[in-house]
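Missing here: one protein chain of the complex. Every other protein chain is in place.
Going by the order they are written in, the chains are A and B; count residues from 1 in each one.
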Amino acid sequence: MKKEISFTLNGSEVSVTIDEHLCLIDVLRGPLGQTGTNEGCREGECGACTVIVDGRAVNSCLYPALEVEGKNVTTIEGLQEPNQKLSIIQQAFVDHGAIQCGFCTPGMIMSAKALLDTNQNPTEDEIRDVLLGNLCRCTGYVQIVEAVKQAVVQLKNKK
Amino acid sequence: MTNFHYIGKEASRPDGPDKAAGKALYIQDLQRPGMLYGKIKFSDFPHARIKHIDTSKAERLTGVRAVITAFNTPEIRLGFMRDNFALKKDKVRQYRDEIVAVAAIDPEIAAEATELIKVEYEPLPGLFSPHEAMKEGAPLVHETDPQGNSRTDNLVPLQFHHESGDLEAGKRAAKHVVEGTFTTPMVQQCCMGTAGCIAELDMNSNLTIWAKTQIPFLAQRDFNRALSDMGLAGKNARVIVPTLGGSFGSGLDTHCYEYIAILLAFRTGYPVKIVYTRAEEFANLSPRQSSTTKIIQGCDQNGKLTFRHVEVLQDNGAYTSWGATYPSVMMMPATSLYRISNVYFNAQLVYTNNTYCQAMRGYGNPEFTWALESNMDKLAEEARIDPFDFRMLNSNKPNETTPMGLKISTCGLKECLETVAQKLNWKKRHKKGKHRGKGLASLIHVGGGARIYRSDASGLILKLDDFGNVNVYHGGVEMGQGLHSVLTLAVAEALGVSSEKVLINPTDTGTCPWDVGTHASRGAFMACNAAILAANKLRDKIFGLAEVFYPQEVEKNLKKLKKKNPNYKPPDFDVIKAARRENFELQDGFIFIKDGPQESWLRLELARLLRAIHFRNQGQMLTTEVFYDPPNELPDFKKGFGNISATYAFGTQGAEVEVDTETGEVKILKMVAAHDVGKVLNPQALKGQMYGALAQGIGYAFYEELLSQQGKILNPNFRDYKIPRVYEMDFPIELEFIESNDRFGPFGAKGVAEPGLVPTAPAIANAIYDAIGVRIHDLPITPDKVLAALKKLK
Partner (left out) sequence: MKRFNYYKPRSLDEAWELKEKIPDALFIAGGTDILVGIKNGELYPPSLISLRSIPELNSIKINGGAYIGALTTISDLIHHPALYDIYPVLVEAAKRLGSVQIRNVATIGGNLCNCSPCADMALPLLVLDAKVRLQTAKKSREIPIDEFFKGPGETNLTPNEILTGIILESPRKSAKAIFLKKGRVKMDLATASLAALLEMEGEKCLKARLAAGSAAPVPLRLFKVEAQLEGATITDKLVAEAQQLAAESVSPITDIRATKEYRRQIVSVLVKRALKNILGWSQA
């Protein structure tokens, strides 16, 4: 059965007609063509598919598409600023060598963003807690944590 | 060149922004018009005859475009021993054997179709360990060899053997002798981006395949052979490498699914994409080879090693891939880590019905160093010598040749050992905390390529354009490790342009020169050496042409300047006379006369010069190419001799741990890693490689294991195959890079991609022994093994 869903994606209203059994990741990567969100396991273990729904980081591979009706979804594509400028968190990842193959990167950044949107002064433990659901095989996480810490400082300075 | 502009300085990766923005295109993201999706039906038994395959229901499912088996496609063999088949015909030899493949208009229909396929089997007795498979009268995994001759046993006909010095004399000279048997499990590469490809044939039957591969050119060779098997002899495979979601060795061989995609593309006339799910990645892709190593070492009363006897047994699984050649790499530390004469090394590989194994970072070195460095500590204890002193005493030195014929040029091992000992406060290690301990372990690895094929070469093309851009074509593979970053910096540095003007083109056999593959930590070593050679060639060309064109262009500059500023008085300088090729310099994209006046009009933009050279009668465009072949040798692995690499990387890692003796849990308090890297090319990339490798080493040490029972993988998911997360890397890590400035390395650098995980597990095991007197011989060091060992102690 196909159903229509409407929601806000990165600030714009979107509408798609989809099979009922799909999850949010299928809608994003399929009809909406937003391939920045990656599928790594489809079991909620790797976090590569992390997006933000109504301010909360979720695994889009386990988020039924029909549940996103009327909600506010942010994906990695929504972070970039006009004129090819990266957001502060994204630039911090680039600056700190926190990216190698990059497959986990969008998910990591979205997890960090969900934290920093609500907590401007996270402790290192709080940073690690929000990244716990994101697997990385390349970096060993050290530079990722450093990048998020840099983003905290820079976001504060921006204010 | 000691005042580098780029080398050794912080620089972020050129592909970082796209990856941070979610714009990088992995195989998962690529689409081709009309593309179909392929799905494979794998075996339901570890060993069985295929009696009948019923694909009728699958064929009738709406949306299915093709269903193929070995019965309706030409036979394609693969693997360097040619003992594997893209689709299985007579029998299946492992659970992951590919029997049927479907192409459909969407992945869900393809998956549904595979579920509608019925296969009838006649189960055969399975062999799940080398011991079972070596027993008299054991069933044969392969009844014939690839040439069709009957086989009589399950031994893989590959020999890895080394004997040097006088083993008996070595044994006699030994005052202390310690032996041990150590095992390592199968471990999965766990790339975050799973395996996959898109195969597409044009109407001339030439193939383009976007592949998750580390060996585009060897893959091209393999696929060309497959095309020939398909009746398309003379047709060509073009291999394009997209952005890779990691590789870690999994891309070092061609895979059945790639040939299946090609067969489906041929059958349907449409591009076919196959991408593995995570479960398929775990269960149906080849993992790291497991091993059993028996090692005996002896030393004299002063602690000098007198002999080393090593026997390796490997479960080869059902078919042969690069896991079978791990002993060729094991031979390196076996004969050459620490100064040792009198070495015996032999490896045996046995076919079984377990999954066959492939390359993974370290490629036998972590497996063997686990045994060697654990045994070294045991021997040190037996000889009553401190483990650090023991290693210093036997440390390798620069400019020596080892029993295997490895010609060590630079060697920072002593410095690495000292650094680790100092940072771990080694002298004071028994002062505080019960159940706390410190341990260390070292490594040797190839650092200057590795000639395991007839060629270890790497080509590179630099193409200048009218804008001063340097277009780089190189066949090495960027898999996240930062090859393209260092290559960008090396070209910029060696040529004398801004790194922003260096543009790396995608790895594509259609456009890039040949490269054997990105493995053995050779990527940066090869690419950067080739870049330096090519840049020097290009500078020669530029400076030669500049003799004519530089004076005329700077004359224009001077005219313009005088028009603007009529009072300007140029210095007394004969430009035409100075304009000789040996007087020019190119830096930051500007050409000027070395030691000439500092005037701005004498600095000519490279792009201007290039346009002047181009836009005239008999104009020229400047492109150079090199084919860099490093000074190393293809060893004879039956004799165990040959200088496989141009230079060797060394390193030492140390761990401080605390053991919870009630739960067996081991907590890492601190890790130190000191690596002789030759030269730091890009600090953040190097650190990233080291942290990432350490994380893999820690996983290897503590919890990574592919569990297999009767040939079936029991934990094909991240829920039960654990890899480190951010909390598991939450302890102080100190990295120290020793720059030995090797004359063979680009800017002095050695390859560094693999060393980071080679000594990690034994360093930890040695620390655990120091803490609680318990020696674990079988990886991973799980809490219940620690508890069981503690119980035994009591």
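Note that contacts are C-beta pairs under 8 Å (C-beta built on N, C-alpha and C of every residue); 3 or more make two chains touch, one makes a residue touch a chain.
Here the structure is a predicted model, which means the values were calculated and not measured.
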Option touching the unshown chain, where B:Arg65, B:Arg725 or B:Lys750 are the choices:
B:Arg725
Given A:Val16, A:Val94 or A:Val130, the residue that touches the chain left out of view is A:Val130
State which residues belonging to subunit B touch the missing partner chain.
108, 111-112, 279, 662-665, 703, 707, 714-715, 719-720, 722, 724-725, 727-728, 782-784, 787
Residues of subunit A (touch criterion as defined above) contacting the omitted chain
1, 3, 19-21, 23, 42-44, 47, 50, 56-59, 62-64, 66-67, 111, 114, 129-130, 132-134
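To be clear about the criterion, only the chains that are shown with their structure count from here on.
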Could you grab the centroid distance between subunit A and subunit B? Build each centroid from C-alpha atoms only and quote it in angstrom.
30
Taking the complex as given, what residues does subunit A use to touch subunit B?
29, 34-43, 45-46, 48, 75-77, 79-80, 86, 90-91, 93-97, 99-106, 109, 128, 131-132, 134-145
Would you tell me which residues of subunit B are touching subunit A in their complex?
12-13, 15-26, 28-29, 189-194, 243-246, 248, 277-278, 479-482, 684-685, 687-688, 690-696, 717-719, 723-727, 729-730, 733
